[in-house]
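One protein chain omitted, others in place.
Letters A and B mark the chains in the order given here, with residues in each chain numbered from 1 onward.
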Amino acid sequence: MPKLITGVGCPYCGSSCDDLEVLISDDETKVLEVHNACIIGNNLFHHANDPTRPRLPRQRQPDGSMKEIPYEEAIDYFAKTLLAAKKPLIYGFGSTNCEGMSAVGRIAEKAGAVLDNCATICHGPSFLAMFDNGYPSCTLGEAKNRADVVVFWGCNPMHAHPRHTSRYSIFPRGYFTGKGQMARTVLSIDPRETDTAKLADVHLMLDQGHDYELFDAFRTVLRGHDIPDKVAGIDKETIIKAVDIMKKARFCMIFFGMGCTHTDGRNHNIDAAISLTRDLNDHTKCSIMAMRGHYNIAGPGQVWSWQFGFPYCIDLSKGTHAHMNPGETSSIDLAMRDEVDCFVNVGADAGAHFPIQAVQHLKKHPFIAVDPNFCMASEIADLHIPVRIAGVDEPGVVYRMDNVPIQFKAVLKGLPGVPSDEELFDRVYERMCELTLTQPIWLAAKEHRKYPHNTNPMVS
Amino acid sequence: MAEIIVKGGFVIDPTRKIDGDVGDVAIKDGKIVDKVSSSAKVIDAKGKVVMAGGVDVHAHVAGPKVNVGRLYRPEDKLLSGFCRSAMAQKNGYRMESGFSIPSTFKTGYDYARMGYGFVMEAAMPPIHSPHVHEEIHDTPIIDEAALPVFGNNWFVMDYLKKGEVENTASYIAWLLKATKGYGVKVVNPGGTAAWGWGLNCVSLDDPVPYFEITPREIIKGLIEANEYLGLPHSMHVHQNDLGNPGNYKGTIDSLKISEGVKPKNKFGREQVMHSTHLQFHSYGGTGWGDFESKAKEVMDYVNKNKALTVDTGNVTLDETTTMTADGPFEHHLQGLNHLKWCNVDVEMETAAGVVPYVYDPNIKVCDIQWAIGLELALYAKDMNRIFITTDHPNAGPFTRYPRVMKWLMSRKARESVLNSFKHKDKVIAATTLHQIDRELTLFEIAQMTRSGPAKCLGMSNIYGGLAPGMSADVAVFDLNYKNMPSDPDMIEKAFQRAACFIKSGEVVVKDGEVVSNGHKKTVWVNVNMPENPQVKRDITQSFTKDYTVQLENYSVKDYLAPHPFVINVDVEA
Partner (left out) sequence: MAKVIMNMITQRSIEEGAAMEQGKTNPNYFDACSICEINPEDMKKLGIWKNTNVRVTSECGSVIVKAIEPSQYCPPGLAHIRQGVWANQVVPPRTQSTGTPQYSGFPVTIEPAINEKLKTALELVQGSVGLWKGGQ
């Protein structure tokens, strides 16, 4: 009999919807139907059924082809490569669970690696702005229950977070927002008329790359001063009207995304946005939130902050203390300046999402990809190690875009013999300790590691 | 199993009224015992003070706002103070980082270095409880528990408005189980709920917008619900109007709400209200100009009312990070010092704010705050009802506890600080510290940091003492009871790095340095009571309509608290 599992979390975007229902086969190995997910989540779950999913690590041969090797061999290669490298870079973690991120922390510390995550090419500028200006924010439920003015600045949830507007930001009927969309005024600031802009009551189609000036103009108007007739391509009257809407809100919620972080100004755009939020708090209640891209990209920021004190770009190569300096210790910059001599890609696809020149630099050195599926990184890697899909065949803690932790379930039994990220990293760590004649450092929390679906015996 | 004997030290154990007698402490299988065999490992404590492991009743060490503090303050890592210089992993220990908001590894190691065995995470937002437990299990050595916050919780406000104490109690029982929490924490009751709309409740009778319940009613109701359940700990409150000149009157009014309620529990607890970081609530004056200490007035009341326990919240005059569920206060603070401000409003439950703060000794107000924290302890009559904290990291990092102990034990040390102030005369005029000769004894320090907090938390049979049966948390300090150092800095030094610390029967610190990652436990309270269909229905309804996570994903899974120590409470129907 097929089984229906409820309360399933979707491991795609930062909305981290946990209201999915998945119908699985009786033997718990196939996804039959997915309810409540958007098309992307739906595709993700069904893709887990793909019979060509790799079940063994693959190592690149001298002639360029890939050959399957046992896990033990892959783990040995992984451990040796990390130990041999002076400054390996371990990057990714958009699509793993927190248990995996924690396990990799041990490895990175031992190897003296640089530990970085997708934020480095995504909301890194948001972190940089936070370091200077703070982050007045809230959980998504606050936006759902209270927000009557919602601003989407440089983000397009209809495409990047498809159920965000239904679950949190535009449509839901919340505690104090019983009239749903009818009682919300939506502003979209975007250089294109995106599908989100089409839903908005006001769309400011600004000149691309001029968000900073517009944020500044908003602040200037809010403080009662005059602005030029046109700023960033937007008329003065429109700006004044938009500020008025925000100022008169009962609860103004600002969401922002790559339109601000990927463009000229980077962190300065976000800094201006946060300053605007702080200014608005003198008039009304206002909160701001970064639209984090992946379902658990907030995870490494959280886990590594409590373990090392920094959310990304963590250079552990000094051995005595952690050091963070985005621009210096960030993945792309390290790659472009040839400052790393090994690259490990976990739960992300640098092969597809890094500018190709950075990939070319990284490919000068050993390149390892840890991913449940084939992806661009795995197809250029020297070693591809498959692991279970977090959220599908591996449970774990996940941090939503608003940093709320959600305990995701596994709905399928994992492929036989395929470990989770956590288990893989723990085994690599143990191997590294064996090779260096040191004892692994397990805190009390790790003394009993249990992997119910995995049939492989532990490395003793 | 392992037998240890701590031989020949000056034992200081207020639970058995032992004050400096030379004696042995025998340990077997993680517990204190009467005696051990001759094959026991000997720890020579001759000429040294032996106390139970310290108990910290209130510190912000694990959770979302603590982590926001770490995340957004890279500069806190720059001058990490006691950061070890040896290579991490090569020496068997995890890397340490952070001064005012240490990483979880550093937190565990630093507490252990000071001989502390148990720390209570002061405020856990229930929806974030998996996060809190993740951090707790990444904190080595020390046992920890966490207090979920209830004072701005929508269920609580709804039930208490209708006077439904029993339903409130059922909800508390459910939430403690779901979050693996320890007790009832109340922060800025009503005010933080008002902050959801950018407002606040500064007096006890300011009603919360929409919910129309007052802080007074919330405090009273939660005390009653707490006693209905008979929890190990009492209601633990951070009063309204924190940090504002003149707030001492409201503080005393809040404390008075405890009158007439009898403590009901099977854990030896005698108080019905624990008032935390009292320093921030003992302010006189009408503004910063005439800001003054009202510690004496507040302690006059606390001394009279045996149903109260308090902790000090001492300002340590450091650059630190303030973080609290008192969201409106943090917004107010960023308006004063214009530093970076983080805020997180948590749906249905609470909020949090984080703002860095520099307690500059050149600023008169900071000096007065420093004095107030010390005055509170020095005016206290029953040292078992007042505990040393710094509301870490709000008034200072917990690594300053030895410095606070030094100030309390040595007038000379206090005067030295007072004399260093630029505005010394103004500070003396606004406080009474200069007139106080009292110097606390080691016994009193042990009461304030061991027996008192343990009893207040309802764990006096486990922590805070050296009686047989208790957890073998034993700290040895390099202080000669019979020949105490004349230089007060030696007191601080001794307490900063224990000569030896045994945690749950395992030697974890030797000569001030960590020698084991220990086997920490997560402590939580499991309330067994008949199911309440009304509350169950209300919870299910709320998750369906108002929350943005599913009820079935809300409760903390067991593996996140891998070494639990569960205290069971049975509530009759």
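Quick note on the criterion: a contact is a pair of C-beta atoms (placed from the backbone, for glycine too) under 8 Å apart; a residue touches a chain by one contact, two chains touch by 3 or more.
From a predicted model like this one, the values you see are computed outputs, not experimental measurements.
Just so you know, the chain we are not showing touches A across the whole complex. When the whole complex is considered, the residue among A:K30, A:H353 or A:K413 that touches the unshown chain is A:H353. Of the listed positions A:T6, A:N36 or A:Q208, the one in contact with the omitted chain in the full complex is A:Q208. The omitted chain makes contact with just one of the residues A:I24, A:A113, A:L140 or A:M158: A:M158. Considering the full assembly, A:P191 is the residue among A:G112, A:G141, A:P172 or A:P191 that touches the omitted chain.
Against the chain not shown here, chain A presents residues 12-13, 38-41, 43-44, 47, 50, 64, 120-122, 124-125, 128, 156, 158-160, 162, 191-195, 197, 205, 208-209, 258-259, 261-264, 266-267, 293, 313, 326-327, 330-333, 335-336, 349, 351-360, 363, 373-376, 379-380.
Just so we're on the same page, only the chains that are shown with their structure count from here on.
In terms of their C-alpha centroids, the spacing between chain A and chain B amounts to 34 Å.
Residue ranges of chain A in contact with chain B, taken from their complex: 6-7, 9, 18-19, 98, 102, 109-110, 127, 130-142, 144-146, 167-168, 174-176, 250-251, 278, 281, 284-285, 287, 301-303, 305-311, 316, 319-322, 324, 397, 399, 403-409, 438-439, 441-445, 447-448.
The touching residues of chain B, counted against chain A in their complex, run 62, 64, 66-68, 70-74, 76-77, 80, 83-90, 92-98, 101, 103-105, 127-128, 130-131, 134-135, 137-138, 140, 196-198, 210, 331, 334, 339-348, 351, 354-355, 517-521, 545-553, 556-557, 560, 562-563.
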